[in-house]
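A single protein chain has been omitted from the complex, and every remaining protein chain is retained in its original position.
Order of writing sets the labels: A, B and C. Residues in every chain begin at 1.
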Amino acid sequence: MDSIRDHCGIFGVFNSPDAARLTYFGLHALQHRGQESCGIVTSSYDSGRQKKVMSAVRDFGLVLDVFNDRSLFHSSLKGRSAIGHTRYSTSGSSVNRANIQPFHVQYKDGNLAVAHNGNLSNGPQLRRIFSDQGTLFQSTSDTELILHLISQSRQKHQIDQILEALAQVQGGYALALLTDESLIAVRDPNGFRPLSLGMIKKTNGDDTEGYCIASETCAFDLIGAQYIRDVEPGEVIIIDQESTQKRAFVTKHFESPHRGVSQCVFEYIYFSRPDSLVYGEMVDKVRRKCGKQLAHDAPVPRVASEEKAPLVISVPDSSNTATLGYVSECQKLGYRCKYDIGLIRNHYVGRTFISPGQDSREMRVRCKFNTVDGLLKDRIVVVVDDSIVRGTTAKLLIKMIRDAGAKEVHFRIASPTVISPCFYGMDFPSKEELLSSKFDDVGAIETWLGVDSLAYLSIDSLKKAVSDAHDSPYGYCDACFTGDYPVPVSSCVSKEAYD
Amino acid sequence: MDSIRDHCGIFGVFNSPDAARLTYFGLHALQHRGQESCGIVTSSYDSGRQKKVMSAVRDFGLVLDVFNDRSLFHSSLKGRSAIGHTRYSTSGSSVNRANIQPFHVQYKDGNLAVAHNGNLSNGPQLRRIFSDQGTLFQSTSDTELILHLISQSRQKHQIDQILEALAQVQGGYALALLTDESLIAVRDPNGFRPLSLGMIKKTNGDDTEGYCIASETCAFDLIGAQYIRDVEPGEVIIIDQESTQKRAFVTKHFESPHRGVSQCVFEYIYFSRPDSLVYGEMVDKVRRKCGKQLAHDAPVPRVASEEKAPLVISVPDSSNTATLGYVSECQKLGYRCKYDIGLIRNHYVGRTFISPGQDSREMRVRCKFNTVDGLLKDRIVVVVDDSIVRGTTAKLLIKMIRDAGAKEVHFRIASPTVISPCFYGMDFPSKEELLSSKFDDVGAIETWLGVDSLAYLSIDSLKKAVSDAHDSPYGYCDACFTGDYPVPVSSCVSKEAYD
Amino acid sequence: MDSIRDHCGIFGVFNSPDAARLTYFGLHALQHRGQESCGIVTSSYDSGRQKKVMSAVRDFGLVLDVFNDRSLFHSSLKGRSAIGHTRYSTSGSSVNRANIQPFHVQYKDGNLAVAHNGNLSNGPQLRRIFSDQGTLFQSTSDTELILHLISQSRQKHQIDQILEALAQVQGGYALALLTDESLIAVRDPNGFRPLSLGMIKKTNGDDTEGYCIASETCAFDLIGAQYIRDVEPGEVIIIDQESTQKRAFVTKHFESPHRGVSQCVFEYIYFSRPDSLVYGEMVDKVRRKCGKQLAHDAPVPRVASEEKAPLVISVPDSSNTATLGYVSECQKLGYRCKYDIGLIRNHYVGRTFISPGQDSREMRVRCKFNTVDGLLKDRIVVVVDDSIVRGTTAKLLIKMIRDAGAKEVHFRIASPTVISPCFYGMDFPSKEELLSSKFDDVGAIETWLGVDSLAYLSIDSLKKAVSDAHDSPYGYCDACFTGDYPVPVSSCVSKEAYD
Partner (left out) sequence: MDSIRDHCGIFGVFNSPDAARLTYFGLHALQHRGQESCGIVTSSYDSGRQKKVMSAVRDFGLVLDVFNDRSLFHSSLKGRSAIGHTRYSTSGSSVNRANIQPFHVQYKDGNLAVAHNGNLSNGPQLRRIFSDQGTLFQSTSDTELILHLISQSRQKHQIDQILEALAQVQGGYALALLTDESLIAVRDPNGFRPLSLGMIKKTNGDDTEGYCIASETCAFDLIGAQYIRDVEPGEVIIIDQESTQKRAFVTKHFESPHRGVSQCVFEYIYFSRPDSLVYGEMVDKVRRKCGKQLAHDAPVPRVASEEKAPLVISVPDSSNTATLGYVSECQKLGYRCKYDIGLIRNHYVGRTFISPGQDSREMRVRCKFNTVDGLLKDRIVVVVDDSIVRGTTAKLLIKMIRDAGAKEVHFRIASPTVISPCFYGMDFPSKEELLSSKFDDVGAIETWLGVDSLAYLSIDSLKKAVSDAHDSPYGYCDACFTGDYPVPVSSCVSKEAYD
């Protein structure tokens, strides 16, 4: 998939002597949610100054590169609570360091830090209001708005300030807030973005030591934490010293008519790791169901019995599971076909990509993927991809598969046609840039891509796949496939709205 | 696989205006053969000094990190011919910068650079002889010996110097030599290490522009070069201006009774990428055959019909293809089983790994792999790995699979038991460190690993798999599985022999 | 001098195609005013987004290290106007990146950047008021307050916002403000900190091209700009497109009963470079006068005619000029003495200083200074230093001079005794740390330092020296010598007040 990149992954820890280190590993597990930059903020008591202080390390780069022994253990990141953030990668050169999260500020009631996954759909309005009131902005991120709302609340208690602030924002957000006394986990009422709650046990024993939160549960697995449950749509969980002693949280809920109706279905399709629980279900399972449904919607071509069975290959690694489901269901439906590995992915990436001129995009794709030539030669090849956005990478892959000697190339997408941008936390191209916007019909796209056939999963099949996999009390947002936006969107919202 | 790491990958280009850039991409494609350090040496004509000069950029780090626009395009690496090298990763802190290849020296007949994949089995003796004669050593690598041998040859013509030098070394080596006038590709007579020859076409047209050599053909694919043939065991190919004009090479051959009998079979099992042609065959194909043979040697457990079929999972990515072969053959043999993806690999790596104390090794494994919990729960799981050396990673993976709820865990290795170290270019642990040395029988290993059963591919099955896949005129070295060393080895040879 | 370090140097350019580059050189000339960190912010028109944007490069390190070709010329720092800042060096490890100036924010009327030299004496009160109103703080610097004041002003015109903001701050400040349309130079009414205005001529011709401002005129010399005049105490100069066309500025003035009464006299004594015009006079000239006055207050010891004349040496480089004045006046007064170079300074500095344990401070001093042994042996040595704060470096220097064989060591300070910290922009130790606070009388200090005699310039002599050198319409602040603070200071103001 060439161009949808989630805005970020978030993580938080409360009450562990290893807070920064656990956050480091948690962020590493969430690295796929953003590779541009990352950061950790910790809270500790400074005995010299006799008050709580926060420390931050933030930089461009991968988690394993930005932090080192010095920052994690020796000096910088002290304290028993921490939040962390990892952010998407852009190719832009003029990236703004001020946007690297978590943000960390001081206000009348102490220190405050926030890590945010999502996008505020009323961000531009809020920014204008604040701006008119004389508020300064240091970043171009709408996350900063949340901090201003908290700080400018007239409420006396911090938690009320936070609730008042949240009542004013709309859109998609999962938040990890760190205060001098607590870690606070929040999901927006619609439930756009995922957030899970876990328990950290003491190293030698069964006792609960502390709590952690993460965008995906694969982060819990890495640090040996135990999944408790999801933070619910519209829920605010306050984890403080008392919570950890009593093993019970104070939670608050937003009132909203739309509570939990809009969990991002794209997390299942592409963003999340298959080994994560998201919205209470294994991503792996949902993807497999999507693959199965795709077999019903668009099976492999039926071939004469003397002909070799079509080879079904995935675009590694994101479409692997859907492909397995697709193949097994096609076979069950009586279609001859064979799963195989026809594309090899080179996972080594560098901090920079040299600029080799005109062929830059092609070289990027070739640096990442190669075909297994002998395997594909003279075969009918069915390529399963998880989704298609701009189509540029797909076009280059198809060409490589053709060059490897494939007799026919059929393209199957384990999700519906993407027709509308996301305004709730995914980094989508504009509507004009979407492949679906450029052509009148599938036939035209097939020609442009150079495939013998192209088929998508239908919306209904997607819905069926998701509900088959999981009996959720909540609904899903499929605005990118349908254009039905559950929360109204400002006309001008875009990634660079405030740049 | 926890501890076999190839010494390196080599690449060379002759007669391209883009020599350094092609080498950069070629090395990136060979990155899996070594991640510790890399380097490129180019040859160009310095009009100021009116002679040929060589330029080098070498450093610790990944290919995409070490080189940048400046080194590739603007200043450092000029010229129409180049060689490159990528080297294995160690965790040692006291790594010696002097050992980063390609080496580059000056001698009586001009500049000379070499990139070497392999190990000289008579290195210690040669080093002692040279040392006694008063020769200085700047590195602790046996590659330096080849340069001294060439330089001290009394032959008049450079090619004769090289042949005389090569006649004196024993062991495994594939070489890319760069001189002021030519690129020279060499494979040792036994043919231990692979090396292929390719053709570079002009950007706009079909004409041959230049030639390239690489440890594996996946490097040709990335730069759009065309595979011609393997450099043969005992062959020396000289590529110079005349060759490119006439499209014909001068080649020399060593006389050796052992010509071509010892191609490293481990390249097929683990080292090489599945999308590469090695020894004239796709690695993917050989691995699939190994998996199929493994099904005959050790199929999945037969389960009652009411029980769910055993789940067969691979340790990604190196055992993926073997696993596919294994599953399809088990099914053909009438064993119920199902291929699935039960381990997810996090491919993000950093320049350093922080030292989190005692649990360091476990965290390294967990940072790399996670289980797909829902999938494995209450299932009979058959794990296929390509090979097993120390067993430490395997033991941790087994534990993770058990923790994910697997009812039974069966471990299948798509290669025979490793019983002896390699002295021809692989970075093996000592015999004492091999898992097979630590236990008397397979039962004891099963217990230690915590598996319900463990089985290896037999030597005969390996041989059959390789010969089924490919009708090679040459034989293979399987010393690591059999202890039969085709070239005698000095008692004291080890990686640190000269440190 | 061991521990007074100015907070910073500031620089600004309006209307030059070379704005960033001129700022780079200007900051290099001001490097002595702060070596911890530096930054440049430029303003340019972004034709893509059709609006004015600001770009920033800021980092820890020296000017010549932080900026490079890429940041200055190729991409980052575009635009025809720029401001820059260089900040003092601390040994602290937990330095806060958020405090690196210039600050750059967005508010309702566009972009706003500020570079500030000084300290607001009512900073803590302002911060409390803002904080109570719900304002967030991202840095711990009081410079941020100025931006909030501007942003929260209800005035319609930007210049009125700025004037309103400035009316609320007290203390010492010289400011370079960059807006989307103008460069604004400000000095506080008291005139604590210096700021000069210069003119940039076109490269080939005499025409004025643009304007520049700088803490000291040595920055103008380096870029070939011409000094026009000082920004006056309490003056706000607005330089915009119209100014440059008409060669006339709009200036505003604060009403203040204290206008211009408090120019920091320490700029003359230590901070500024001798080749700078400060407050309208060459620093070199004032220092020479101080040295001459010191000769009246405390001449060299009179020695018997058969004895060699006392050797007068300076602590290079800051006391060189005062020493010359001292020697010539001593000679005029009939005291035999000879100027010589008895201490050699090693100017090479590194990015870090290794921690060699207990003797760290001593090694720092020895790395910087060495004695000229042969010269000092058996001589009566008079050491002239510009000032003495903690006395720790002085003590070590005296010991080195003794070790070099000096028969007697007399210490002469070309400024009065420092008895009070500065709260207007200098980085002073606390009162307790001042050498003068630790001992009851000069005799006790002499003993501690290990000198035969110690003498300071008297306050009256300092005043005479300054007035002899320059007939200024304005007065000076000498609070550090007298304790008379011209602007009331909050009890709690310290460098870390808000950390």
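FYI, contacts are C-beta pairs under 8 Å (C-beta built on N, C-alpha and C of every residue); 3 or more make two chains touch, one makes a residue touch a chain.
Keep in mind that this is a model prediction, so the values were computed, not measured.
Engineer: With touch as defined up top, name the shown chains that contact the chain not shown.
Structural biologist: B, C
Engineer: Consider the whole complex, including the chain that is not shown, and state which of C:His85, C:His116, C:Arg187 or C:Lys285 touches that chain.
Structural biologist: For the chain that is not drawn, the touching residue is C:Lys285.
Engineer: Write down which of C:Phe11, C:Tyr24, C:Phe137 or C:Tyr173 is the residue touching the left-out chain.
Structural biologist: C:Tyr24
Engineer: Which candidate, C:Thr23, C:Thr321, C:Thr417 or C:Ser461, sits in contact with the chain we can't see?
Structural biologist: Of the listed residues, the one touching the omitted chain is C:Thr321.
Engineer: What residue numbers in subunit C mark contact with the hidden partner chain?
Structural biologist: For subunit C, the residues touching the absent chain are 21, 24-25, 28-29, 31-32, 35, 62-65, 67-69, 72-73, 218, 221-222, 273-275, 282, 284-285, 317, 320-321, 324, 339-341, 344-356, 363, 366-367, 370-375.
Engineer: Given the full complex, what residues of subunit B touch the hidden partner chain?
Structural biologist: Subunit B touches the chain not shown through residues 49, 53, 55, 75-76, 93-94, 104-108, 112, 131-138, 140, 147-148, 151-154, 496, 498-499.
Following the convention adopted for this analysis, only the chains that are shown with their structure count from here on.
Engineer: Report the inter-centroid distance (CA atoms only) between subunit A and subunit B in whole Å.
Structural biologist: Spacing between the chain centres: roughly 35 Å.
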